[in-house]
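Comments concern the structure below.
All protein chains but one are shown in place.
Naming follows writing order (A, B and C), and every chain is counted from residue 1.
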């Protein structure tokens, strides 16, 4: 029997970084978690433990901190691109880099005081390959939303295991995880050049685009969830994705994962009480799970964007 | 050897309830988790398994749902009192009830649409005893705050195991858990009578007081955290408690538990970079933990309030 | 702009099932969490909310429970195949099913008494398509292992951000997540026929193979981790995968994800103490993350096995 090495990558996960920018007495904070993954000439390290091609994960962590000092953090997509391009450009043995960042929000309560915004987490996954291609996927997760009416569910298949009653009024609740792919990877290699100067200046157009797209997509998701009279969570999911793609020409695909967080009306009839969708039990498990993508007809090939 | 039964209680924990109030097309939601604990004549059930004195935890859960339908939820303290008094009043074998409620916030995005407020959780712990005494402790937890400057730490004991360098500028970050005791248990038994009619009407004065106190204490905690130039987290904690007690005459004691969520400046000198409190590593463990209470000189005895 | 529906699937996640088999006074328990995901003719439900092609997730849950009663649970791979084939075979609108199961272990303490084995979780992901193809991936996760010596790390790339010192003796600790693909999907359609009779009888040969492979792979992973004098975690990972493939001819590929759970020797020199790899700080984040696959040269195409 002969065996061989398959796909592989390695890196430092969840490097926690808080970056403070001081504008006189007024401070700004960026709070992120950075995960880097590199791949390349890794046969030797797997087969014999020869580390000559390995940039230590500790060095990757140091690079994250040093780059934050040198370039600022700015939009997480731009910071991730900067890191990914650096690893590929600086190490011949590294052919491909994937950088994933989560950003946690803070709201201002004073010139240098903040309270954690406990809502959704902003995310990105960026790839850069030695062939020059870059991909950027932005996203959010843990955006928990609920409609207390305006949701129906009926007309489904009834098989021998179906006991669910159809309903014309139910709570619809979910925790949205969304990821959207940018048509133009902020970049190509030309942008990469300027990007090596500064994450905030560089590609400053794309950088501000990331912020604008984030705000816009988030608003579309919330609005479409609230606006859509829903006959199924799938319909709501598609409406959310379609709204985002329509509003943001710079994105070409969006993928959504939405648990159906069941809220069951409690049967209060044993206590002589009616319950006209007023009192609900919020269940933990099991839950429905709806996953789906919406993309432009002419979306370019995704390549490694979703890996 | 002879052994005996010690302190005990039993109940249903984490009954998840979402209550929808419909005002025409405009809905309001209350999202809570209720934990009830009863004690009383429980010798027999422990020694022989005779359940004659036991109100099943399943019935306690049902009561929570039925009371939400019958009385509404209103302020969680009032709802908890209603439940606690019911259990003690209705069952001779139950002498004491403890009801704990957590409330999760939602922000409106449409007439019947909401997005989870991922910030702090509002809490209460209420006791009612057959002797007529009630206690009410309100609170919040997971209020995560950060000052990016305005915090020093020096002048401490230096022993043979001390390597910490004094600092005149550091990040101060914590997740506030606060609980405040109401001087007047909203109630005494007279309130209990009206309370049995409706959680929202009943004790409506006290109920609105709970909301007002919550808003006020929260504001005091945030303000004092931001305002206090801190020489130690203990000083900040005390200032937060003192501010709340000063602003809210109806509360007589506040207890705070505040982890010191360490943010360490990263040493960037190996990379030829300075780091003037700009780039920080946010550590998980270990963390400092500061716990302390502030109370009025004339605070009445707490009794079982904190149990 | 025109948009379209992309890849999608939906189902019921984390249906928690405990199955008790009574052999007279002696009982056996199976404790599993089942997640089903279906795909097929789902254009209409996404675009218009027409549910005519949708088998409700509630019915999927019911099917899981009914099948446990009717066929027993047996090996999780066989139970998952049974479910996947049922959904595809019974509903014309469902073209493909994915079933994922986690199994939690229990150790016997009496004829009908058990204590939870808190160690690793056994897993499987099974696919079945209307074209007749099935794939079976078995696995485990949360297998936490540690070598207190026998691990070195040196000879790596040193770049401008490298501060790590080489070492010839360190702790190597990780939480193994492994998934192995079976060359023969237990089945093809002929097995499927018998499988429809009983999860335990049916495909009984394959079913017992799953158990045997699980035991064997787990042993190989533990042994190779303990045996390998490690020059890098990648080397250990490859050795573990190679050992499993060598021992188990029925599997053709294995994928491993292994965090490098860093244990840092504490600098005790300020206290006049040496520390010859005796006292360690076990860090939480960041951590290294090594991901890699090992496969046979002649492994058949994976198809949708890893989706």
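In this section, a residue touches a chain if its C-beta (ideal position, glycine included) is under 8 Å from a C-beta of that chain, and two chains touch if they have at least 3 such contacts.
Bear in mind that the values here come from a model prediction, so they are computed numbers and not experimental data.
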What are the shown chains that the left-out chain touches?
A, B, C
Which residue from B:19, B:61 or B:170 sits in contact with the chain not drawn here?
B:61
Per the whole complex, from C:110, C:132 or C:249 the residue touching the absent chain is C:110
Just to verify: which one of B:211, B:231 or B:273 makes contact with the chain not shown?
B:231
Residue numbers in subunit C that touch the chain omitted from display
16-22, 27, 29, 31, 62, 65-66, 68-70, 106, 109-110, 112-120, 142-150, 171, 222-223, 225-227, 263, 266, 268, 270-271, 273, 275, 277-284
Absent chain, residues of subunit B that touch it:
1-16, 33, 35, 37, 42, 45-59, 61-63, 66, 90-91, 93, 153-157, 159, 161-164, 230-235, 237-238, 241-242, 245-246, 249, 253, 255, 259-260, 285-298
For subunit A, residues in touch with the removed chain:
160-161, 163, 270-271, 284-285
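Quick note on the criterion: only the chains that are shown with their structure count from here on.
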Identifier of the chain whose CA centre is least distant from the whole-structure CA centre:
A
Is the contact between subunit A and subunit B built from the same residue numbers on each copy (over half shared) or from different ones (under half shared)?
same
Averaging C-alpha coordinates per chain, one finds the centres of subunit B and subunit C separated by a number of Å equal to 40
List the centre-to-centre spacing of subunit A and subunit C in whole Å, with centres computed as mean CA coordinates.
24
I'd like the Å distance between the centres of subunit A and subunit B, where a centre is the mean of that chain's Cα atoms.
32
By the touch rule stated above, which residues of subunit C touch at least two different other chains?
161, 163, 285
